Every structure is written in C-alpha cells, then in structure tokens.
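Removed: one protein chain of the complex. Kept in place: all other protein chains.
Each chain gets a letter, A, B and C, in the order it is written, and its residues are counted from 1.
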Amino acid sequence: MVSFTCDYNEGAHPLILKRLAETNLVQEAGYGYDSFSESAREKIRAAVKTPSADVFFISGGTQTNATVIDALLKGYEGVIAVHSGHIAVHEAGAIEFSGHKVLELPAHDGKMDATELEDYLAAFYADPAWEHMVIPGMVYLSFPTEYGTIYTKKELSEIRGICLKYRLKLYIDGARLGYGLASEGCDLALEDFPKLCDAFYIGGTKVGALCGEAVVFPDKAPEHFFTTVKQHGALLAKGRLTGIQFDTLFTDNLYLEISRNAIERALEVKKLFTEKGIPLYIDSPTNQQFPVLTEKQMEKLDGKVLFEIWERLPGGSCVTRFATSWATSREDVEILKSVL
Amino acid sequence: MVSFTCDYNEGAHPLILKRLAETNLVQEAGYGYDSFSESAREKIRAAVKTPSADVFFISGGTQTNATVIDALLKGYEGVIAVHSGHIAVHEAGAIEFSGHKVLELPAHDGKMDATELEDYLAAFYADPAWEHMVIPGMVYLSFPTEYGTIYTKKELSEIRGICLKYRLKLYIDGARLGYGLASEGCDLALEDFPKLCDAFYIGGTKVGALCGEAVVFPDKAPEHFFTTVKQHGALLAKGRLTGIQFDTLFTDNLYLEISRNAIERALEVKKLFTEKGIPLYIDSPTNQQFPVLTEKQMEKLDGKVLFEIWERLPGGSCVTRFATSWATSREDVEILKSVL
Amino acid sequence: MVSFTCDYNEGAHPLILKRLAETNLVQEAGYGYDSFSESAREKIRAAVKTPSADVFFISGGTQTNATVIDALLKGYEGVIAVHSGHIAVHEAGAIEFSGHKVLELPAHDGKMDATELEDYLAAFYADPAWEHMVIPGMVYLSFPTEYGTIYTKKELSEIRGICLKYRLKLYIDGARLGYGLASEGCDLALEDFPKLCDAFYIGGTKVGALCGEAVVFPDKAPEHFFTTVKQHGALLAKGRLTGIQFDTLFTDNLYLEISRNAIERALEVKKLFTEKGIPLYIDSPTNQQFPVLTEKQMEKLDGKVLFEIWERLPGGSCVTRFATSWATSREDVEILKSVL
Partner (left out) sequence: MVSFTCDYNEGAHPLILKRLAETNLVQEAGYGYDSFSESAREKIRAAVKTPSADVFFISGGTQTNATVIDALLKGYEGVIAVHSGHIAVHEAGAIEFSGHKVLELPAHDGKMDATELEDYLAAFYADPAWEHMVIPGMVYLSFPTEYGTIYTKKELSEIRGICLKYRLKLYIDGARLGYGLASEGCDLALEDFPKLCDAFYIGGTKVGALCGEAVVFPDKAPEHFFTTVKQHGALLAKGRLTGIQFDTLFTDNLYLEISRNAIERALEVKKLFTEKGIPLYIDSPTNQQFPVLTEKQMEKLDGKVLFEIWERLPGGSCVTRFATSWATSREDVEILKSVL
C-alpha cells in the first residue's frame, strides 16, 4: 500500500536524522540560543538575500500563523484571507482564539483576487459605519495555496501595492513554500519574498523536517517577539531540534532540491490521470493534485493506494487529493500507475 | 566545559533517535492517528494502570499547561498556583492569554501548603464580594516543583481532598515527573497519579525526548479536546514524532531508568557541595540542586562549568542551580569535582 | 429638521424619566440587587409566562451578545449567524474578542434559511477534517433582523428543531423585539420565545429606554453568569438604572404599546414611499423601512429630513433606511410627507 494522502506521511529527510544523531550529545543552550539555530538563521538570511532579516523557528504551521498574525496586528484589527485559506477553515479558530476576526474574500482556485481585495477595502472605508466594524490590518496569503496554485510575481506585487495603500501588513503562509518555488511556472525566487511582504514562513513540516517552520521578518521582528512566542506556547525548549533541521535543509540547497522531487513526482501523477482521461478539479502546478474520480475508479484504488477525499460531488464522484512530497519515490508512482 | 545549566542541554536518548531512523519511511497518518502514537498511548495507560485513561501528546510544557488548563476551566474560573509555580512566572502569561487568572498562594520550598489552600478557599467564599472575583476552578501543582522538591502521597491526598470539597480540578505539571518518581524519598508511583488528580502530564522534553509531553486524563478528556489542542496551535502534524518518542520511553521501563541516572548524578553533585561546606538553598531530592556560591567559588568554575544564577543575594553570593539529566555522565560530575 | 436615521435618536419614554425622578433618593443595593430590578425581573417572568426564567439586565446590545454568547459556548465552539447579522458585522469583532468565531451563512432579506442551516451542519460533520475546524455550538438570530424582517413561528420552530438535533444552543437578539411583536404579520407572542430558544434578550435601548437590555434564560442562567457579566465589564454598579426602566416598560404593557406606535408610524412612512412610486429594497413589516431613493429625491430631503444611507447603488441611487421608534410622532411623518 502506498499513501498519497498528504505531504507529511513520512519522518524526516535522512540527512536531518543523521545530523540529529551526530550532534546529539553536544551541550547547547535552550530556546533557540544554540549554535545550530544561529547557523540556520544565518543560512536562511543568505538564502533570502536579506542580511538584516529576523528569523524564528516555531514547531508547526497553525502555531506559526496564530503567533505571527497576533504579533503583527493591533488588538482591534482583523486579517483578510480567502474563504479556503487555512486560517479561515482548518485551524480550529486559532486566530479568533487570539481575539482577531478572519475577514473572508472569495477564493479563485484558492487564490485571492487583487481587484476584489481593493474593492473590499474601498467599500469598507466608504461605509459610514466602518468604525463599528473590524478594521482590516493584514492580508494573509498561502503560497502555494491550499489548492496547490501559486501567485505570479505580478499578482503578489499588486496585492502588496494595495496593502501599502491601505496600510495593511502582508503575511505569506509558506507551509509548502519549497513546492511552490520548485514548480514549473513559478517566476518567484526565495529572495523575492522579503521584498514582497512583512513576514512569511518557510515550511519545514511538509518539506523534509520532522516539525518546524522558519518565520522570516524581512525588516525586523515585532518588538519582544520572543516573549510573544512563549506566550503562545510556541517556544521549543530544545531549540536545537528546529535549528539542526533548518541548518540541514539550508545546506547545499537541500530544501529546494527535495522540493523538486515532489514536483517531478506530482507531474508524473498528474500525467497518469490526464492520460486516463480523468479530469482535474484544478490545474495545480505543485505537489497537490486534485483528480475527480468516479466511484468505480476509487474502488479500484481501494486497499492499494491511499488518497484524500476533498469534496463529494452529486452523483458519487469525488474531488480527491493526491499529494507528493520530498519522500515520494518513482516506485510509489509506479504502484499508482499499475492500479489506476 | 560541561554544563549543568538545565535538563535540556542535550538531544534525545539514543534509543529514540534509533527508533526515529528505523521507522522514518513508514507511511503513517498525521495528527496522532499513527500506529506509534497509538502504541505509546497503550503503554502509558498500562504504566499508569488506568486502562480507560485518555492520553494526548503535545510538543512542549507551556503549551501543555495552557491547553489543558483552558480546556478544564470554565470561562470565568482561575487557577490557583504557588507564587513560584511555572504558570505564575515563566510562561509569559500564557494562561492569562487564554483569559484565565492565575491566583497565587505562597510557596514553601516551591510547594503549596494544604492548610493555606483551604484557608484561601474558605476566605474566598466567606467574602461577601466573591461573585465579583475570579472564581477558583483548579489547583495547579508541579511535581517535582520548580525548586526540585516533591510532595508526599499524604500531602497530595490532602490537597486533592480540599479540591473535591470545593469542586476544584487538580492538575499536576510533570515536566520532570520521572526525576520526582526516581528520587529517594518519593512514596508515589506513576500509577498513583491518576487517582490523585484530574489531569497530569508526563514530561518528555526534560526526560530524554527531543520534545513532547504526554497528557493523561484519568477519566476521560474534556469533550473535543483534540479541537482545543488544534485551536491552541498545539497539534503536531507529524504526531509520529511524539508517538515514537513516548513509545520508546515507555518500552522496557526506559523512562524511569534514565530518570534514575539523573538522580544518582544529582546526589553526587549534592555531596560535592556539602563536602565542601557549601550551603544548599533548598534540600532538593531531585535533579535540581541549589548551592549558594560565593563570588570566589563562582570564579573558580568560570569557563569550566556552566550553571544557572537563580537569585543574587546581598554581599555577592548567589543561589545557583545545577541540573542533571538522563544525559549527565559520571565524567561530567568528575569535571565539576575537579574544579570546585 | 426631523430625523429617521435610527431608533435611538431620543432619550427615554417620559414615564421612565418620571420613575427615575420619583425614586432617585431611595437607597438601594447595587449590582441588580435593588428592589426595582427584582420587581422588573418578576414582571418580565410574568410577561414571558415562564416563572422559573432567569433575567439579567445589561447596558447595551453588543455587550449583551458578547456576554451571553461567551457564557453559553464552550471554548472551542463558534456561533452561526447570517452574513448580515449584527454580531457578524457591526460589533467590531466583540465575539472574536472573546475567542469565538462567527460562522457565516447567507442572509435572505436578513434571515437565515433553515435548509441552508441543516445543509451546513450535515456537511460539517461529513467533512473528514471537521475536528480541525471550529465546532458550531450555537445559532444566533435577530428578531426582527437587521433588515426589519421577522421569522414566523414555523420558521423559528424549524431552526430550533435543527439546533436540538445537532446539539446547538439557539440565541435570539431582540434589540428591536417589541417592534417585531407589534408588527402586523407577526404570529409570535413574547411568551413563545422561552419555548423556542435557550436565551433571548428584550431590547430596551431601541424601545423606550435610555439604555439596557433584558436577557432571559428560560431554563436557568449559565452557572455564575453574574461573574461572567462582571468579567465582561457589563455589570452596572447602579443596577437600579436598568431595573427602574424595565420595571416601567413592563408595567401596564407599556413595552408593547410604545412599540405599536413605531409600527403605525413606519407603515405610514412606507405608504408615503409606495404612493410616490418609490421602490422598497425589502418589504419590511417593522420599524425600519428601506426605500431606494434617487439622487434627486435625496436632494429634496436634504436639510429637512435625516435618514441613513444603507448602500450606494450603481447610477447614484441609494438604498436608504428610515427608522421610526416609540418616539416618532404623526408630526414627524407629516414633515416627511411635505418634503418628499
């Protein structure tokens, strides 16, 4: 049996485990003050070509989103996201838990439309009752989105421009950032992100790490961000755990290399479906593919290939999700091919 | 140089790293639905002799405290802790962040006094203005305390009785639980805890794991606790990370065995100090020792042995903390001995 | 100049001011323990024909919504409201401030559709990821809605049935309850509300009082609700202020009588518009009327009659709102007539 249910089915890239074992008994300070974390921060600053950037490691994605958004917003502000954005749906209300409303816009294949954003903001401030409403303080985007799609540089720049015009922060959730950067049509490089937003995170959990995300503040972190991280329960005592992992991922370009594997496998998977005439719900260039399978097709896979049901359609078909990752092998794809 | 600054200076017990490597490419479900987590839960249920207990894994201590306390309290309730309790001081207000006040009692060598607790509760309900005050809903204890001391079975039972009388939950923070259980004077076994409280956690981060704490609800977890964990940002996507670690720690009694090492080394360290006539701030039977060092004594250690300054005293002396752990070796103690 | 901008343009019904003056120097206990509040609670229990109901007075509507919703929900639960519901838009995120997400459904002339509600709930629990999402714990309805429309008894009963099926609380915001009850097509009486929901409030601010809303819990208030009110900053020291007002409003049926005045005037206003061939955006039977005015029509009113711009339409027309109240006189309507 092979599983395509998600991009966190396996442990960590073997080089990470090797590094953990090699350094295991070296004594280091806690809370990110260890030399591994410092080295990882340096490598990330180099990779994003922003020497002055502040970098923090947090154990998971929801944690990271909740902490960064709370730190960047004022108490009375909310965050704008598309209807299918992770913070709007699948974080159990973690943003609201910190007191902030998620203000929803429509999603277009998972993406926010710049015009709709600007219309929303113009309408907001034109509304005579705006002072009685949650004031938008930030735009949240996922790159890639929850539907595997990506923004172009032009699209991101437009949204950034609107944010600047309306004094909004822009924050990008890069849970799968590597898979976006490694995808074919992507015209953005890692170094573009610091210029385009106020904060973003480089996802580790889904891209080769056991856990951990690297938050990058291009300018400088909100004051006392360390304390805010602790307040949110998001500070790892053994900061070395995330330090070593990101130090490894950002050595010899490992992060992008293993991301490329996911994309290559995803395109093979995509080809399998299209060759069979199976329609794709969305044309995703990244590691998540969304074939629409009939009941019969799903039965054939039953017990041999695992995948996720995304949405049930009238008539018994389903939008399904097949995710590849740094760990997906050609053999995994072969198995899928053999039973499709 | 050797460090006694804390009990999380090293990585993980080697058996844990071995298990992580062996299982690395096994595909498993996320969010604690993997087979390793299930196995770990079973072993913990067996170890605490409570087959019906609910067990959850959370990445760190502050996270665990904030999530469990919020889940067990009603919105208008606060939690009683001693002045030096971890939640009252060193969690950056994580409890208040979730809306609950920490109600403080005096600490006696880090411990809560049952009589003072009862007096507090009696006075609370005798106060005609009690409805205008935060209603106590829980008692929080650390075992061992932040000062390395432990409660006896009798002491815990008394506090438990008062909690039952006043309808308070009792929650025990076991960040260093193993070190308490392995200490000489301890008359409590792991299996006693489910009978004495509503929830407790078995600390992993400080006792051999890279990260992770195991929360045990003897009866049954608060409804939808999984969702509360997610809401707090405390849900690991790769639940296997904590699952594998606790499965290893609770195989062949490893958790208690490695705890014993910390205690043996701590007693050796303690002996070194007392033999030198160095006073101990508190008579701790566990892995944290608190010698009061003069400036001159600290200078001798400078550059050779690391430790923590706990409190500066008038005249230049300091209460210091020397912590041992599962990883402390006889050689480490020898180095300390050679320079003391 | 006469104003129809809202239903709180004036002070209080004269009988209230009279009562305040007469009782002014009577010494009474604070925080709702005064005899006026007790009398008002008794009269409200009688009016809703529920002798065992718990009744509380809170100074304003947003305050009331935030306090009651927080008290009735568990920490991980959210509240379902329509897109135009007051808590979803015009409370500056007061619900999110207490940690709860507002889960939005489409609004149909301001109303929630029972079928859409049931579909939403069925889909929620059918979603394999539901544990990662905010769990719906309550339905919030406004009666009348923000668009002046009202639910029939059948509609409310259907929604109630769905709530019971899915274990949701039902809470009704009656900021303008009197105006709904006094409207022509209304088949609900005050005494029906306790049977149809878990909590509702009888609005005073918009129906004759200087301030204050009366929350009714048909069964019994959530435990320690008094303390929750205080925690929310919603407890008036001089509870007599709301006590006296509601005692007056519920003496000799004053509340419904003055509500009827608003409806009579509203229907006259409505007739003025329809006779002029001015279209109504929504067919509202209550005290809020929503004529669609052209630029020219608005110019004619300029400087003589005040009203609220509700929504600007392409081409320069506007959806406007004209609100009547207990205080609107025939003369006010005459002035409008003379300039329309």
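Note that a contact is a pair of C-beta atoms (placed from the backbone, for glycine too) under 8 Å apart; a residue touches a chain by one contact, two chains touch by 3 or more.
Every value quoted in this text rests on a predicted model; they were computed, and no experiment measured them.
**Student:** Taking the entire complex into account, which one of C:Ala234, C:Ile263, C:Val319 or C:Leu336 touches the absent chain?
**Tutor:** If we include the chain that is not displayed, C:Ala234 is the one touching it.
**Student:** Out of A:Ala71, A:Ala88, A:Met138 or A:Val292, which is the one that touches the chain we can't see?
**Tutor:** A:Ala71
**Student:** In the full complex, which of B:Phe97, B:Tyr166, B:Tyr179 or B:Phe273 touches the chain missing from this view?
**Tutor:** B:Phe97
**Student:** Contacts of chain A with the missing chain: which residues?
**Tutor:** Its contact residues with the unshown chain are 31, 70-71, 74-76, 98-99, 131-135, 223-224, 226-228, 230-231.
**Student:** Tell me where the left-out chain touches chain B, residue by residue.
**Tutor:** 76, 78, 89-93, 96-97, 99-102, 104, 126, 128-129, 131-134, 308-309, 312
**Student:** Which chain C residues would touch the chain omitted from the figure, given the whole complex?
**Tutor:** Touch set of chain C with respect to the missing chain: 1-3, 5-6, 8-12, 14, 17, 20-21, 23-30, 59-67, 91-94, 97-98, 205-206, 210-211, 227-228, 230-238, 240-241, 306, 327.
FYI, only the chains that are shown with their structure count from here on.
**Student:** Among the chains, which one keeps its Cα centre farthest from the Cα centre of chain A?
**Tutor:** Farthest chain from chain A, going by C-alpha centroids: C.
**Student:** Could you state the distance in Å from the CA-based centre of chain A to that of chain B?
**Tutor:** Distance between chain centres, rounded to whole Å: 33 Å.
**Student:** Between chain A and chain C, what is the gap in Å from one C-alpha centre to the other?
**Tutor:** 42
**Student:** Roughly how far is chain B from chain C, centre to centre by C-alpha average, rounded to an integer in Å?
**Tutor:** Chain centres of chain B and chain C, defined by C-alpha means, are spaced 49 Å apart.
**Student:** Give me the residue numbers in chain B that touch at least two other chains, ranges are fine.
**Tutor:** Touching at least two other chains: 98, 227-228, 230-231.
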